[in-house]
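Of the protein chains in this complex, all but one are displayed in their positions.
The block that comes next holds subunit A.
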Amino acid sequence: MKSLKAQEVPLADTGFQLNVLNSTFSEQKQFPKFRDKLAAHNLYPLKPTGIQIFQVNLGKMCNQVCRHCHVDAGPDRKEIMTRETMLECLEALAQTDIPVVDITGGAPEMNPDFRWFVEEVSRLGRKVMVRCNLTIILANPKYHDLPVFFKLHQVQVVSSLPYFSATRTNAQRGEGVFEKSVKALQMLNAVGYGKEGSELILDLVFNPSGAFLPGGQAGLEKEFKRRLKLGFDIDFNNLFVITNLPISRFLDYLIESRNYETYMDKLVTAFNPAAAENVMCRNTISVGWDGFLYDCDFNQMLELKVNSQAGNHIRDFDLTSLNNREVVLNQHCYGCTAGAGSSCGGETVA
């Protein structure tokens, strides 16, 4: 399977995606504007609460081509962050006391400067999270020691596993992904990740493999723990439940399967003001592979740059200006405010 960009389809264009989301095509059903929903609950304009998470996307290159991927990542994507941009990230971080650096991709480990960057962030005394797709650990012998490298730097590993069985996982992430993910999780467990009493944290991310919203995080976590232990002797710490946002490849799937309007209806109907208050863009800044700044990874993939007076590139990083910005919103934001809410750390409503 190729990325949307490699297929040169209209949806590869972010402007086209935004047109779909804003129902600009005549035959489309109209949905209430997200900003109006927020305004009705005195949340517009949406303002940051202070940056706690510095999320860095090291690039769109990935060994997998998942059907729901909001990054449109894959082996055919060559956009990756240079060491120069990483240095600018480190300079920006050093001016602040932002405690958490969340590294994502694509498969961030495929960036040749990945390990160097993790080491440098650790040297700044910040907690490092890596969003590891698991199969990368087995993709090439040069990645087999990643669990040991993660352990050395006390990296919190956050890994996608849409299901505890092969059928559903492979349908979303590709043939053989479940089996490799299980093996990788066992390798992480073997060095102490996710084990009781260990400080090495291994969290899993669940996102629905289809046009439906996720159920409650607590119930799903219990079931994932039971099934993964029973079937594969796998331990992990927390399950983060994430709603699929209607952008990029998931939007493509929704349109192709004729589920787009029903899915948007579900998101809009499930709008929860309590979830809206705790959306991740209020405490996160997201850096793209080319150094541009965004309110979140989803805005990054829609090329909706941050609205900061000091500028929108990492070399313009100004914490005060960023903390005073207005978050850039669009219709995809309904994905983060449905039901119990959704963020890179799972539900946003306790």
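We take it that a residue touches a chain if its C-beta (ideal position, glycine included) is under 8 Å from a C-beta of that chain, and two chains touch if they have at least 3 such contacts; residues count from 1.
Heads up, the rule we're going with is that contacts and distances are computed from a predicted model.
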Checklist entry - Looking at UniProt, which of "Chemotaxis protein CheW", "4-carboxymuconolactone decarboxylase", "ABC transporter, permease protein" or "Dihydroorotase" names the chain that isn't shown? => result "4-carboxymuconolactone decarboxylase"
Item to check | Full-complex contact with the absent chain, from A:Asp113, A:Asp145, A:Glu179 or A:Glu223 | outcome: A:Glu223
Checklist outcome for this item: From A:Gln7, A:Thr49, A:Ser165 or A:Gln309, the answer for touching the chain not displayed is A:Ser165
Item to check | Contact with the hidden chain (one of A:Pro48, A:Gly194 or A:Pro214) | outcome: A:Pro214
Checklist entry - Can you list where subunit A touches the absent chain? => result 163-165, 167-168, 208, 210, 212-216, 219-220, 222-224, 269
